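Below is a structure I'd like to ask you about.
Taken from a larger complex, these chains appear in their original positions, while the remainder are omitted.
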Amino acid sequence: MIVIDRVRKVFPLAGAEFVALGDVSLELADNEFVTIVGPSGCGKTTLMNILAGLETPSGGRALVDGTPVAGPGPERGVIFQQYALFPWLTVRKNVEFGLRTAGVPAARRREIAEHFIHLVGLDQFADALPKMLSGGMKQRVAIARAYAVNPSILLMDEPFGAVDALTRVRLQEQLLDTWSQERRTVVFVTHDVDEAVFLANRVVVMAARPGRIVEVIDVDLPYPRTEDIRLSPAFATLRNRVWGAVYHQETPA
Amino acid sequence: DGGDSAGSGGDTIKVNFGYIADYNGTSLLAIADDQGIWDKHGVDVSTEVFTNGPLQITALGAGDLDFGYIGPGAVWLPASGKAKIVALNSLGNSDRVIAQAGITSLAQLKGKKVGVPEGTSGDMILTLALKKAGLSASDIQRVPMEPATIVSAFSSGQIDAAGIWYPLLGNIKKRKPDLVELAKNADFADEVSFPTEFVAGNDVVSDQKDKVDRVVAALREAMDWRAAHGDEAIKLTADMLHQSPDAVAADAANNQMLTTAELDEYTKNGTIDKWLTGMGEYFVGAGKLPQQVDPKTYYLGDVFTGAANK
Amino acid sequence: MTMVRQQPATQAGTPQPEPRRRRTVPRGVLNLVSVLLGIGIWWLLPTVGFHDIPAPPEVAGRAWELTVDGTLGGDVLASLLRVFIGFVLGVVAAVPVGFLMGWYGPIRGLVEPWVQFFRTIPPLAIIPLAIVLMGIGETPKIFVIFLASFLACVIATFQGVVNVDKTLINAARVLGAKDRTIFARVVVPASTPFILVGMRVGLGSSWATLVAAELIAAQQGLGYRMQNAQLYYDLPTIFVGLIAIGVLGLLMDRILLFAERHLTSWQERR
């Protein structure tokens, strides 16, 4: 269980203070799949970083299973908005990185890495360096790397932003598959309202200036989510509700 | 560590000996080694080459060397108690005050740029020469320089005069054959001599008398051999230094090697004390010694002459 | 052990962390502690067998004497001037040369062997040549120091240029920038961290070369004073010189760091 309790985050900006997050509160049950949508700059990444333990709140606190987040840990996997691959390691070694720190023996490591590299469709590039990959391919390596350590909480910051629509659909389905098989908590940031609804138990809608949660929308569609569900009227209704919540805010700037 | 592994009697004693790679500093060591003199006196000498005297004094103090060799410029170090002189070796005759063509007397150095390798015999002879000409240190533009630097500076006309010595002076002459020698060691023979000497560490002298005796005896024997075999001594030295015999011969020609007979005589009749006192005076004047020191406290004349019978 | 690094942040260039410093002791205090510790050890040395090493009070006394009679002030001024001029000239020359080497292959091919060659040559060996070429005034002294800082800095700059993110150079080029602009407005800012390494190392070398430089007919200066003192085995004066050089070097380094912090505040640093 994740508890976000009146979390504030203030950055100094041009001499003044910029409130990136103003008293955000949210509770996530174990094994929930929550998506976060909101306009650019509303604090989504900041919130993810606080949950990951990479940033400390200026006020309030974030608790995971009752203990305050004090730093990052392998039980909370993170997919960064900008991939953060290790440029000196091949795709395979990147994916194996977390397994090595966890002390997984070499043979097993390789096996796991193969599996996830295949999952994201990069078999042919297993021994390529990041500099040889396209934008979308890099993003997929980052996904495989985070999946490989099998974290119980997965924090994903626009993970499918740079891949094409078909790959995206495939990745969505894979993610839901694994999630339903080995239950874990997923927090998933996206700009795509359809994606947000399609994946989530709940959609968290944020707004900017100050960064805050304006609405939390329950998605009571059944799993597994199929193409049929995507085309259903219930989906359309939810989709429109989320859209409305995001974009019929007073627009900033 | 110092060679305190010494037993007495027939055991061989290990000795660490520092030297400088010129004829003065090397010839005796080359001879003693070649002629088996070390072995004869039961010492196993390993030689360590240095580029100057003060570093050897440091190493003596640290116990890394037992003996060393210093030139006249470093005599103030034993005088101030850092080491003991166990034997004199030669009298330097190679120092000169030189000037560019056109300068004909010491008096004309007034206001001129004069290169000085500070703390060396070149420095000494310049100081003495200026004193003789009635000039003070501030009457000239003293330009402190490394010895080798003086060669290039003088040759390229960057300085007007210098206190320098052979063999470096030989190199300058090749380029400036018309340079003028304004003063030489002999000019000050009755005031100051320029002896080179062998020194021993204070601890060695106080704790390992046997070692000192053997080494001094060996040096004496080598001195006698050197006096008797001038050319061969040069050749042996050149071999040890990987230098051409010509260069070493030129070096040797500018120095007066002392014999044991002379040294015993000079020790007895006080000549050596006079030399050392003269140098002490100079060093006091130059500010290196706070006050005059009695040579008896640092020149072990008894040890030197006493070793004759061993 | 308190970790400063704990203050974590986020992706390449997204939010900047508010420091989560659990730092209990400020840096300055630590520096002071460290210096005091060093002086303590120094004080102990003579008592544990290193009788040659003068104790701090003796050195302080000598420093006082030298200060009162004006020698130290003159020496400091003379040396500082030489090092400053030589160092600054070295850096100023190294940055464009390093850039040219990193940028234009042929220049690199022509210049690099010589830079590498001269780097390995001890300043002492250059002095006779410097005297022949430049006389015995300030020029050769400054030149030797210049060389030391130049050679350290040029390699660092070169490496910095080679390591500049190509993306940024491409971005500048598609915005119409030509080589000169790219140099001044992309390569130099992007390789500041490298240039800074070069400057810091070069500053050290400059001071370390001072003694050699002042072998060239110096009338005063800390290096000259130390050398002179060495002849006289005057260890307290040598120590005064060493400490003066160390302190001046440290001060200049702090100024560099201060300047750097302002120049590279755009970086996400730890």
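Annotations
Which chain is which? They are A, B and C, in the order written, and residues in each are numbered from 1.
Quick note on the criterion: a residue touches a chain if its C-beta (ideal position, glycine included) is under 8 Å from a C-beta of that chain, and two chains touch if they have at least 3 such contacts.
Since the model is a prediction, treat every value here as computed from it, not as a measurement.
One representative per chain kind is drawn in place, while the complete complex holds these chains as A x2, B x1, C x2.
To be clear about the criterion, only the chains that are shown with their structure count from here on.
Chains that touch both subunit B and subunit C: there are none. When you average the Cα atoms of each chain and compare centres, the chain farthest from subunit B turns out to be A. Subunit B and subunit C have CA centres that are 40 Å apart. A straight line joining the Cα centres of subunit A and subunit C is 46 Å long. With centres set at the average Cα position, the gap from subunit A to subunit B is 82 Å. Contact with two or more other chains is made by no residue of subunit A. Chain contacts: subunit C has no residue touching two or more partner chains. Per the touch definition, subunit B reaches subunit C in the complex via residues 54, 57-58, 61, 76-77, 80, 82, 113, 115, 118-119, 142-146, 148-149, 151-153, 155-156, 158-159, 287-288. Across the interface of their complex, subunit B is touched by residues 52, 124, 127-129, 131-132, 135-136, 215-219, 224, 227-228, 230-233 of subunit C.
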